[in-house]
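Missing here: one protein chain of the complex. Every other protein chain is in place.
Chains: A, B and C, in written order; residue numbering restarts at 1 for each.
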């Protein structure tokens, strides 16, 4: 079978590494070009010890090195701002792009500026971008040349929230989102705060009063449901490498019926599992998979707790990116992805 | 100096072990009697490897073995139901008791039954019990013979919540309490769910729809403030041994003034530290200490996030028990306790 | 494509769970029957939360339930002693078996008795068993009906040791093997020693003076090399779920040439990677993969340190079992297995 050649920009971060792994084991995609910023010129094996085989012997190109002609698909896993440049360059050469950064997630450049403090580098491309929350964007993906892959927190929040918003059962003025993330979500930067000894045996909140992903959650909650919402979002970093659990404290009407709403929405989804009512998900049950597990428990006449779990590097990043790319290229949506967790 | 002799009932659990450690290094208390249920007859060294010196060579008595006459103070760290029996026996022999179980935390036996599913074994003793949230119970402690030591979740919730309730600034109908606890809070029972491989690299909620501590939080929120409150409490278990972080999502009036309220309340407290506004606490900064750190961040015109951190086995259990006992016996409240964390 | 139907006996332990995951994602094998001992009658989803899809809804049969006729391959992941019974029953029904227990690893029943304290339940089957250290047993696997899958410690020890023994360069009288294993190697039994709070932030040796795997290492070191060896083997349990690192402290002649010996032996192996001289492996670089990484460093004129890393549940258990089964059934040896690690 002829493979589709792929490039990864920002190959040496944690999401970049997962992209390489997924492509290595993918039946239709093949690595053709790997680029990195500070690590350019090094061999993959010196930076990503988990990768073996011929790819591990490849040399990392510079971020701005020209893309090979036979590359059809580019994944950009770069910081916001920098990503937009690479996306532009790739689109200009006729490639299709899945961008894992925040650069094309907002339809409005004022929102982008509020969240990221930057003037958008390429606002002219925004109209082409599909926000790739796969389960809600599926029909827009096949034709697009640019997918804005959602953030991990927005994915974990929107998947359980959207069906309830679309059903009109929520009190949209007080949506409390309390998220817990493994440390890999904070990236591979060499910061004191991310040292093993500072993270281990500790938990803390961060990003307050308004974490950047709050804008993304609010924009797409409304974008997909038509309902304006106000979200209080508090993320926490936990002593684990992977995994994200989001606890939604929700108010609304007749929560005893919400479980059915969730179940109906996701019943045929390969990568979203709604647990039986009263059953609560754990991150361990999704780590290493592209799955999002959702549990719901009514806690009062007008209140419920809804909890989602996913692997922040997979369904929250590289896995969803491959899922989106599969659809873009007309492949089986599950190609190269597993719904089974590496457990324990 | 003449030491005050102490017994610990339930010496081989995690809180029991911490009690022994604290008493070993305490200037005025001394271990005289250690009892356990399933481990009775064994040496301390075989069950609690962290204890060294003469105490480690002691043999564990049975739970119902008679208390030595010279014991003045008994700590009971037993399961609810069983604790009440031991408390009764100790009081009958004229001892003073700090009970770490839930048995004497509720003033109303109907609440106790709702939360624990038991008819209270000794309701006649309830009138004697002081709920030992030290910072709010200080004046009642010196004269009492029975302290009901608060639960870890209630301690971590009530310390930051009570000053705001007392100030009357909160919307008391929608108090969201999202707690994250290290695994030692779940005890030392040999359950599959508590195995290393099941807890590590995982997070999950539990105890829904209404964890037992919800009743304790609501009862004492009202008990200390006079305000009836409704709490949605969702606890999570995290891959760490110790530490508890409680995130309160609060609604109310003028949250920009709440930091001052907290600061004023606790300014002279040896074991409560209110961080500068905008600074967020971490559990690592309190582990191994008897301290509770509190941070606050206004997130909107009517909303704020308040976060507390404590070591669930110290300020959340054995540390607060010793703090209470210090006051009962007229000692310096800080005797044998440290405000410094074992960090990192 | 017609699938080969598979049964897993002992499906609810950690190795059993990995077997199910691997088979779920395998192109040629399919789960047909899952049996367990204490969990029989439960649904898979209640015991193995990481498994999703139709298999998660299967009910666990009892260990002694009859195997379906269309099952061709049985994996037994049961305790020693019990495994032999299930193996016998499966062979009697004409199935082919990969046994992950120790029951068929020893050619000599006296050795088995010394190591496991049992009279061998079915010594008549020993002559049929192939010791499935894939890289050294490859030619014997296609025709066999019974594979004794090696232990995790023996796999991690023998892979780096055998090439050096076969080359005759080692002082065979003083081979020091110091192994470090993640906690999943100790199984899923509900023992106090395996609780999260006892394992986390701790390391200790166990199994001294002579861990059971010492016999297996010595027997097969000689079995594959013809050289009798004396091994001092000290295993340690570490605060991590998966991963095994084995440090061999070796004495012998001209260690500067040993790296070449290792490299030549494994150069075409899909699942053994010899790192460049001076490069040291880490368990993180192999976790989630079926790979064994080996590093070597000469430390003196007659001494070297050789270090191997593997995932104890994969190349050390379920992964190697599938690798062996692939060869038994004439499939591509790598089917359903990955050489890429889940990293970080």
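Following the convention adopted for this analysis, contacts are C-beta pairs under 8 Å (C-beta built on N, C-alpha and C of every residue); 3 or more make two chains touch, one makes a residue touch a chain.
None of the values given here were measured: they were computed from a predicted structure.
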Touching residue (missing chain; options B:289, B:308 or B:324): B:289
Touching residue (missing chain; options C:57, C:109 or C:208): C:208
Touch criterion as defined above, residue of C:125, C:240 or C:337 at the omitted chain: C:240
Hidden partner interface residues of chain C, rising order: 174, 176, 178, 180, 182, 197-198, 200-206, 208-210, 232, 234, 236, 238-243, 245, 247, 249, 251, 278, 280-285, 287, 297-300, 303, 305, 307, 309, 344
Positions on chain B where the hidden chain makes contact: 14, 17, 21, 24-25, 48-53, 184, 201, 241-242, 273, 282, 284-289, 291, 338-344
Chain A, residues in touch with the chain not shown (by the definition above): 14, 183-184, 188, 190-192, 194-201, 239-241
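Everything that follows uses one rule, which is that only the chains that are shown with their structure count from here on.
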Number of steps on the shortest touching-chain route linking chain A and chain C: 1
Far-end chain from chain B, centres as C-alpha averages: C
Interchain centroid distance [CA atoms averaged], chain A/chain B, Å: 39
For chain C, residues that touch 2 or more chains besides their own: 14, 184, 201, 241
